[in-house]
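One protein chain is absent from this view; the other protein chains keep their places.
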Amino acid sequence: MFDSKYIIIGLIIFVLIVTIPISYNLFALNKCEVGVPELEILPKAGDKCVKSREYMRPFHMDLLNQWRDDVVRRGDRFTTGPDGKLIEKSLSNTCMDCHSNKENFCDRCHNYASVSPYCWDCHIAPTEIRDTDLAIHVEREEDN
Amino acid sequence: MSSEKELKAENLLKIKHTPTHRDWKDPSIDFEAKRGNWCYSGVVKSLKYLDLPRPETKWAPTDEDWQLPENWQEIILDGLRQRLERFRTLRVFMDICVRCGACADKCHFFIGSGDPKNMPVLRAELLRSIYRKEYTLAGKLMGKMVGARELTLPVLKEWFYYFYQCTECRRCSVYCPYGIDTAEITMIVRELMAEVGISIDWIATPISNCFRTGNHLGIQPHGFVDSIEFAADDLKEIINMDVEVPINKKGAEILFITPSADYFGEPHYFTLLGYMMLFKEIGLDYTFSTYASEGGNFGLFHSHDMIKRLNAKTYAEAKRLGVKWILGGECGHMWRVYHQYMCTMQGEQGNLEMPKSPITGTVFENAASTKMVHIAEFTADLIKNGKIKLDPSRNDHWTPTYHDSCNPSRAMGLLDEPRYILENCCNNFAEMPENTIREHTFCCGSGAGLGTDENLEMRLRGGLPRGSAVRYVRDENNVNILLCMCAIDKATLPALCDFWAPPVQVGGVHEMVGNALIMTGEEERKTDLRGEPYAAKEESEDV
Partner (left out) sequence: MTLWYSLILVVILTLVGLFGSQVNGLQPLFGIVLPYIALVTFIIGIIMKVLKWAKSPVPFRIPTTCGQAKSLPWIKNDNLESPSNTISVIGRMILEILFFRSLFRNTRMEIKEGSKVVYASTKFLWMAGMAFHYTFLVILLRHFRFFVDPTPQFVIWIQNLDGFFQVGLPIFYLTDMVFLAAVSYLLLRRLADSKIRYISLAGDYFPLLLLLAIGTTGFLMRHFTKVDLIGVKELTVGLLSLQPVIPDGIGSLFFLHLFLVSCLLAYFPFSKLMHMAGVFLSPTRNLANNNRMKQHVNPWNYDVKLHPYEEYEDEFREVMRGAGLPLDRDPEEEKK
């Protein structure tokens, strides 16, 4: 007894499973979204970032984590930038001063690499402040 | 010298389960020092009768030269290739073992001897190392580094030693995450060895006898008739009734086949008496056969060809006698063959009918294709339907425990039928610890053709786990008889119990049935089937 039928079905299932990533990519559900995210060109170009691009790409989360600990746990709020200026250790005030658009700057890569940082559990992205504020404001007015 | 070493429990119990010595790939074995752990080679007469290769070569395991044919390596490697093409089991088992070691301490021979090559994984590696050398690129290139070995004479001798230290009990395969069955590997290696003239006498001679006379003991037709008549006379003394036993009776409804030891050995004999009483009581229309006077099949321990050669008689005789179906007695490996091999080897038999109990009308649908029913199934059905009357107090002088034989438990799944029968026949039944019964059961250590005297040390070692469990219930529950359903068990467990758990006796399930059976028109019986007086009611209390 060979059971060839079952073995061949089994092998086909095996190949299908192993090649899921390839078939998924080739017939991707959203072909248009495929591609490496392009980063936003900054409006305030020319200002220097606190660290180099090579450092920031892989290590920005470490820096932000360090800053959070410094500020929240030790009250150490300031550091010196590469050009000697005093810098506030703040995601909203310092980073997002230049990288002002969360969607274009943070989310593009995070979404691409499926990273869901919990920064925004506490922090509120600049644009969102305006929208929600406005909404609350309108609601209150209506209540009155 | 070493042959004189005393077989004392305290000597055998110096067991170390922590291998520390040389690499396992070294095959050398000192046969002289290991006397008591191997079996004698096949005798000329038997090998010749079976047309086995090179029957004339007289060699002993202790010899330097085993007088192999010039091209013995070629013969074995060709045979291995052929079997890889024939058995998917072998192919898969050679490739997928991960050596997790779950099987290591499951083998009764490893438990009793501490010899690391008795770990089932290593037993298989003895063949796997040759397979690697021949069939894998890594094995060809890197040799020992990846566990590959050349097939040399010492390796063949090592095969002989260790593959005749496996009882094909399949306990390891219960625990193996991939179901690797060492019995399958052992069967195939023994087959390969037989091709270059390496067989053992305790297997070759019973096969040759069985092929010629119909049973392992070589009993000729008239001898068979004598034994059965003798048993009927014996029985008459106990139950005071005439019991007629039909032999070679054409047109009987059922052909009854049981191991030949049942009519020639003790304590098997008492089980035979039990059958005879039962069949008389229910008025069964059956017949024994002289041509098929053996249920056992030592071919299983030799080669697939031999299984088929011996097994063919069962159906042939059923056809010749014109019976409707076949009933099989208590045996272990006999049932491995009947359950797992017979119908595949011999094909479905159009002349036989679907087995149906003439007493209860029960149709044995689980035997729809093979047309052969196990006596435990048959009797359990009788009891369930109230067709026989039993008085369990007639077994009160026994406190039995039940030893599941390897093959009925792990190759058949026959576990609850015998227990049901015993519950109805005995009042004092007690089970052994759960890791030693049912599918976890331990071999007697003498199965698969190893139950010979020259192999006694290894048999006692292999019997340690079973012996230890028996001693446990002897001490805890006052067990005084170990019941079993296998002719080899009945032949070898007495020695084992004497050694590890005296004075526990050994008996069969249908011996208890016979004792308890209330026969129509019976007179009061004074003794049980062994001639032992029944326990009087008041006496049984204070023992």
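For clarity, chains are labelled A and B in written order, and residue numbers in each chain start from 1.
Here is the rule we go by: a contact is a pair of C-beta atoms (placed from the backbone, for glycine too) under 8 Å apart; a residue touches a chain by one contact, two chains touch by 3 or more.
Just so you know, these numbers come straight off a predicted model, no measurement behind them.
Residue B:439 is the one among B:134, B:439 or B:522 that touches the chain not shown.
For the chain left out of this panel, the touching residue among B:362, B:395, B:492 or B:505 is B:362. Residue-wise, the contact with the chain that is not shown comes from B:170, picked out of B:35, B:133, B:157 or B:170.
By the touch definition given at the top, subunit B reaches the unshown chain through residues 9-10, 13, 15, 17-20, 23-24, 51, 84-93, 95-102, 104-106, 111, 116, 119, 121-122, 125, 136-138, 145-147, 170, 173-181, 184, 211-214, 220-222, 225-226, 247-250, 290-291, 305, 308-309, 312-313, 316-317, 320, 338-341, 343-345, 347-348, 362, 364-370, 372, 377, 380-381, 384, 409-417, 420, 433, 435-436, 438-440, 464-465, 468-469, 471-472, 500. Contacts to the hidden chain, counted on subunit A, fall at residues 1-4, 7, 10-11, 14-15, 18-19, 21-22, 24-26, 28-30, 33-37, 54, 57-59, 61-62, 65, 109, 111-116, 118.
Keep in mind that, in the parts below, only the chains that are shown with their structure count from here on.
Subunit A and subunit B have Cα centroids lying 70 Å from one another.
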